[in-house]
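Each remark here refers to the structure printed beneath this line.
With one protein chain withheld, the remaining protein chains of the complex are depicted in position.
Moving on, here comes subunit A:
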Amino acid sequence: MAPNSIHWFRKGLRLHDNPALQEAVRGAGTVRCVYFLDPWFAGSSNVGVNRWRFLLQCLEDLDASLRKLNSRLFVIRGQPANVFPRLFKEWKISRLTFEYDSEPFGKERDAAIKKLAMEAGVEVIVKISHTLYDLDKIIELNGGQPPLTYKRFQTLISRLDPPEMPVETLSDALMGGCVTPVAEDHGEKYGVPSLEELGFDTEGLPSAVWPGGETEALTRIERHLERKAWVANFERPRMNANSLLASPTGLSPYLRFGCLSCRLFYFKLTDLYRKVKKNSSPPLSLYGQLLWREFFYTAATNNPRFDKMEGNPICVRIPWDKNPEALAKWAEAKTGFPWIDAIMTQLRQEGWIHHLARHAVACFLTRGDLWISWEEGMKVFEELLLDADWSVNAGSWMWLSCSSFFQQFFHCYCPVGFGRRTDPNGDFIRRYLPVLRGFPAKFIYDPWNAPESVQAAAKCIIGVHYPKPMVHHAEASRLNIERMKQLYQQLSRYRGLGLLASVPSTNGNGNGGMMAYSPGEQQSGTNNNNSHWAAASPESESASQNGKGPGKRSRRAALSTKCRDRVQRSALKVLKNSALLFPSKYKKHLQAEINASKIKALKCLKVI
């Protein structure tokens, strides 16, 4: 008897290039495409109305496309783990297919469902199609650790085979004899809910700037490529006032929800490049946007604490300030810096902001001005940003706050100058902050500096109609640069005066940081000599004279070879023992622990 299949949609909300969906219909008697939605969860989750609307539009579009194939989408109210067993029985299911989810919680959920399915005698087929590559292969190629620098990541990618070609779009021909049994009451039972049904108040909700769905995504990619072909320039476009606005060729939310296949995008770009550049082979930089996404997915896939500072082995612990009032001002666009507030308004209204605008507001919240934890900013983006993905969102925030991935921290975006350079006229500000519309370009980025007469003429008194700036930027950046420098100097054990040399250098495989970033090292004990500022403390007395102090590293180097052998032996033992204690998914933590143990072993053995 031909199998009855369920295809489970999560991301990958599309019929094109969907290998798992293809598996569902292959030789099957029936197929049902399901999407799980927990209506109770919807209202209480911290996902904002724009993101929900985008999702529902994606689902409606899927349903419409499936109808054309005489099928339907089944939106199931409830949790997969609770509902699947019933569906398996009711629909006599023997095959379950879904797209591979690389994120730690997705993997956990999928493992549970797989087990459930196996117990019910259901075959499970999983296919990778949300990322270009099999992330585990990248990690394997890097010696079992995810690469922590983008450069390293690019090197690894260039050694891999190119991504697999997209598969054919689901069609009548592919469906063959496979049908979807649809009941009379399908709409009632399995229809796509409205925002109101999910408990959102839609009164006065402006229409979506970014309409969701596969159909829209496919229109956009054509437009995107047309424009690229027309410009015939494959460099990253230089930023200008126009790039700040939502563009009808923008793709990021569609990639996030999988309305657009990243592989389709990849190959269309390649084709176009070959056509325009007369068959020369495209450089990696052509795929920048796709590869950054891939980079963060790879970094996150085995790290369940990727979105946290505490307990996250790749995240530097920075003594961020807890300041709910300041955070609220930032999130609600009341910082008093028009550039920041306009971006945050655009984000809340439309669900998308340009990547440099993201850098500007993220830098302002964290290392630039407010010194507030990136985790807080990440949560706000998760609520508002259409393309916020767990891995990419957390990874980018760690990046922008200089909490990981080894980059220079000297460069803080100025909340006045950066905007002014991008959009000297200030039209972007006027669009999103109408209250400032009357200000001349000269003062629109720092209206608090405008003479009273100018403020009066603009009908906007700073401090009354629009807030005064919440921080003194010059003072805040002075303080914050100093703090970042201290932190990074501690990590790199660099004692000199240079700012640039404070960043820990990355060695060969791009995960040298595991050592420097291991929590055991960072804590450095309350009582250790890490007062590197003090010229006359016992350790750094000489440090102030020759720039680089003797530090622990050189003391360690002074160990005899015999001693070192012993240390290695004992470290090996620790490794073996701990390997028994830990499931492999905690490998990364394990590595950190081993490093910490090595150090301890060194400490003890030094004297024996």
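Just so it is clear, contacts are C-beta pairs under 8 Å (C-beta built on N, C-alpha and C of every residue); 3 or more make two chains touch, one makes a residue touch a chain; residues count from 1.
Rule of thumb we're sticking to: contacts and distances are computed from a predicted model.
Visitor: One chain is missing here; what is its name in UniProt, given the choices "F-box domain-containing protein", "Dynactin subunit 5", "Outer dynein arm-docking complex subunit 2 isoform X7" or "Integrator complex subunit 11"?
Guide: The record for the missing subunit names the protein "F-box domain-containing protein".
Visitor: Looking at A:78, A:191, A:211 or A:288, which makes contact with the chain not pictured?
Guide: Result: among the candidates, A:288 touches the missing chain.
Visitor: Looking at A:247, A:270 or A:323, which residue reaches the missing chain?
Guide: A:323
Visitor: Taking the entire complex into account, which one of A:169, A:396 or A:455 touches the absent chain?
Guide: Answer from the full complex: A:396 touches the omitted chain.
Visitor: Which subunit A residues touch the hidden chain?
Guide: 150-151, 235-236, 238-239, 252, 283, 285, 288-289, 292-293, 295-296, 309-312, 317, 319-323, 355, 358-359, 371, 373, 387, 392, 395-396, 399-400, 407-408, 410-414, 417-418, 421, 446, 449, 474-475, 477-479, 481-483, 497-501, 518-520, 523, 525-531, 533-538, 544-545, 570, 573-574, 577-578, 581, 592-593, 596-597, 600-601, 603-604, 606-607
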